[in-house]
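Structure below; questions to follow.
One protein chain omitted, others in place.
Labels run A, B and C following the written order; every chain starts at residue 1.
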Amino acid sequence: MRKLRVPPVATQRIAVGFMWILTTITFAVLVFILAFILTHGLPHVTWTFLTQSPTSMGREGGIFPIILGTLLVAGLAVLVAAPTGVATAVYLSEYTREGRLTSVIRFGADCLSGVPSIIFGLFGFVFFAITLRMGLSVLSGSLTLALMVLPTIIRTSEEAIRAVPTSYREVSLGLGGTRWQTVFYVVLRSALPGISTGIVLSLGRSISETAAVMLTAGSALRLPHSLFDSSRTLALHFYLLSREGISMPNAYATASVLIIAILALNVLAYALMRRFAVKAAR
Amino acid sequence: MKTSTTTIRAQGFTASFDGQPAVKSLDLEILPNERLAIIGPARSGKTTFLRSLNRLNDLSPGFAHTGKILRDGKDIYDADVDVAELRRKVGMVYATPVPLPWSIYDNLAYGLRLAGIRDRARLDERMEAALGYAFLWNEVKDRLREPASILSGGQQQRLCIARVLMLEPEVLILDEPCSGLDPISTAKIEDALVALKEKHSIVLVTNNTKQAARASDRTAFFLLGALIEVGPTAQVFTRPTQKQTNDYLMGQFG
Amino acid sequence: MDRRAPSATGRDGEPVSVAGGDALPIMVNAKSIFQSWVVILGLVLICDGCGRTSGRSVSLLGSTSIQPFAEMLAERYGKDHPGEFVEVQGGGSTAGLQAAEKGLATIGMCSRSLTAKESLLFTPILIARDGLAIVVNPKNPVASISIEQLRALFAGRVTNWNEVGGKDGPVRPITREEGSGTRESFVRLIMSGERISGRALTQESNGAVKELVKGDPAAIGYMSLGLVGKELKAVPVDGIEPTVKNVQAGRYNLVRPLLFVTKGSVNPAAQKFIDFVLSPEGQRLLATEGLVRIR
Partner (left out) sequence: MKRDKVIGAILLVVALSAISGLALITVFIFREGVPIILRVGAKQFFLSTDWEPSLGHFGILSMMVGSLFVTVGAAVIGVVFSLGLAIVLTQFSPPWLSATLKPVIELLAGIPSVVYGFVGVVTLVPLIRHSLGGPGLSVLAASIVLGVMVLPTITSIAIDALQAVPKSYLEGSMALGATRWQTVTMVLLRAARSGLVAAVILGMGRAIGETMAVIMVAGNALDVPHGLLDPVRTLTSNIALEMGYASGDHRQALFATGVTLFVIITLLNTAALAVSRQRAGRRRAQ
């Protein structure tokens, strides 16, 4: 019996049809997730919700101390990790020759950027909170997050720096520029889009972190008065509210605030990338 | 622009990369306001010699040298030499134009800003002169704010020349500046070189014998890292003293 | 093609004023980024200094059974004593002991009696007693369960509800993580030596157990009696209703102590809070919330 041979054009139509089904399902699911959270949450995101303190474990009241706590923990983490990471990337690509040491460091950074955040959480809890007696505090949380995002910032910055053509460096040196002037005015200036995108995305990751801050920054609901006070981040607050059924409306609202912040950061990163790229290319 | 008074002399200068010699015990002199053309086949050490004059070879790993390059009697490889100052006085133009990804104005002003000069009036005045010498002023005078990338290949190379001229170098070294350019742009650059003669010594690496004949007083012939022959351009091109020069030139014409 | 090199002096047309931005626009804001970074870091450190001096805060950490009640007391205490701050965090009883021992919290919260070793290390302060409620989904018709049946259910020996008076269907026991005081009391009061089934779903707080039982008709879990609320059905054990009265009267004997635990000397601020919790008003608040007062 002649094997039934489906003409290629027919297979193309079937296959492409199937592919489009997969695509629509994927986007349907992803859009559903966002819509599900935002439709339930946005009505509850009122000015008072954003500016008041929570009462009875977050059942009522707002999330102001939690928003501030998140900005402190994630902000301080990036404030520490960004300059350190960029400086390290500059040193590795501009001040040392390619050798076994630099490739080992690069491999190490690659591995650490893949390590799950719970391991940083465990390390931060035992090392910062207990051994260094920083306790459950903004400081332990931000240092843990800083170490978590540091490898990513080093790698993205280094990629951006290495993308700058070596001829630019020669021109700058040829015009009597010192090494640092060349790095600062030519290399970093051209690499700024890549570097700043990496930093903004690291901030996004720090804000949406739960496992790493659970037992480093802790889960106190009150406004932190010093770096040694514990403070709960938005993602953790959402986790605890939803998991323990404390208050679903507030959980949805907290998630909505978190999602909006993350989307804004990603849009900022995207805009940074395009604005600098367009300016440089023009 | 003041006239150039610098003499540069290579004395027994040998340069090597990871042990591979690229230039062997060169003895060559560049007199003030002289235009020296360097010709020779690929990998004959022309570029290595050029990049040793302003120590850009220091950037390449594995670079080592023996012998001296004297600038007004002082070896430029001495420890106490201010390399930045050296590179400002020995300005280099590359084979392919490399405008920095900024505006024309920022490209031109960069050299002086590095040297700490930020006074706009001085920058503008120096810029107009430099662009004039590079025969680019009329084409860009009211577009200085636009990015350098909008210029054509020839214009970009003249921008690079102007960028070096901003620093009022004493020696101008050009590594086959017209290799990628169309005849019209090449002619413009040659005109610029002719005009620059009074102000600078010029070292021009080229394999375009017509360009060498037109834009140089003396010509040196490099082969496999060695200086085979150097003499007045007319004499080298018509009655070379060394057989290899003649073979090379015949090859060139044959 | 302009072949004439312009003389340095002569200029055709009006003087060209080149309106240029400052020297190196992008470089300037790169510098300002660096300066702002230093300023922010300085600010944060300064505010750290000033924060520490304003009233030592008292931090509690531990049992998720005690956490909601401690939070309520902390809020009331905060109103009555402005400037005194009391923070409450969960994590489970043994985590509370860990925190108290390592100085992560001023007071550890523990919803089980201390082991011999632990009582050497810590000074326990009994603040109330709490019943251990066996909870099922409201739709579950089961009327009462004996201790032996409970042990069989949680050990995985009985796996169908119809064997204990419920509708036919699989039984899904829910347990707590090992560090939980509620679990420890459950194991001591009910399991007496037998291990809880490895198939039991593990949740890390009373709230999570409550949410899960609320959603799964076949689920059975255990939690603090004070937190059961109206959405779950607390099952009578051996026919005795799990109510505060029965616990006080000693008829419902699945009871455990709720302890505040401190290590070494207690700082005055913490002592003031503990005194408040043990005061008649504190005890009254705990009783109204469903706990058994001890004073």
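Everything below uses one rule, namely that contacts are C-beta pairs under 8 Å (C-beta built on N, C-alpha and C of every residue); 3 or more make two chains touch, one makes a residue touch a chain.
Given the structure is predicted, the values throughout are model-derived calculations rather than measurements.
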Given A:V45, A:V138, A:L175 or A:L215, the one touching the chain that is not displayed: A:L215
Residue among C:G165, C:G215, C:G229 or C:P268 that touches the chain left out of view: C:G215
Among A:R59, A:R162 or A:R243, the residue in touch with the chain that has been omitted: A:R243
Touching residue (missing chain; options C:A200, C:M223, C:V261 or C:L278): C:A200
Where the unshown chain meets chain A, residue by residue: 8-9, 11-12, 15-16, 18-20, 22-23, 25-27, 29-30, 32-34, 36-37, 83-85, 87-88, 90-92, 95, 105, 108-112, 114-123, 125-127, 147, 150-151, 154, 178-181, 201, 204-205, 207-211, 214-215, 235, 238-239, 242-243, 251, 255, 258-259, 262-263, 265-267, 270
Missing-partner contacts on chain C, residue numbers: 91-95, 97-98, 172, 177-179, 195, 197-204, 212, 215-216, 218-219
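Criterion: only the chains that are shown with their structure count from here on.
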Highest-count interface - the chain pair sharing the most C-beta contacts: A-C
Identifier of the chain whose CA centre is least distant from the whole-structure CA centre: A
Rounded Å distance, chain A centre to chain C centre (Cα mean): 27
Geometric centre distance via CA averages, chain B-chain A, whole Å: 48
Overlap residues in chain A, where contacts from two or more other chains coincide: 185
Multi-partner residues of chain B (each touching 2 or more other chains): none
Of chain A, residues touching chain B in the complex: 97, 165, 167-178, 181, 185-186, 190, 280-282
Chain A-facing residues of chain B, complex: 54, 56, 59, 61, 84-85, 87-88, 91-92, 94, 96, 98, 100-101, 110-111, 114-115, 147, 149, 160, 163-164, 167
Sites on chain A touched by chain C in the complex: 55-57, 72, 76, 79, 83, 129-130, 133, 135-136, 184-185, 188-189, 192, 215, 218-222, 224-230, 240, 243-246
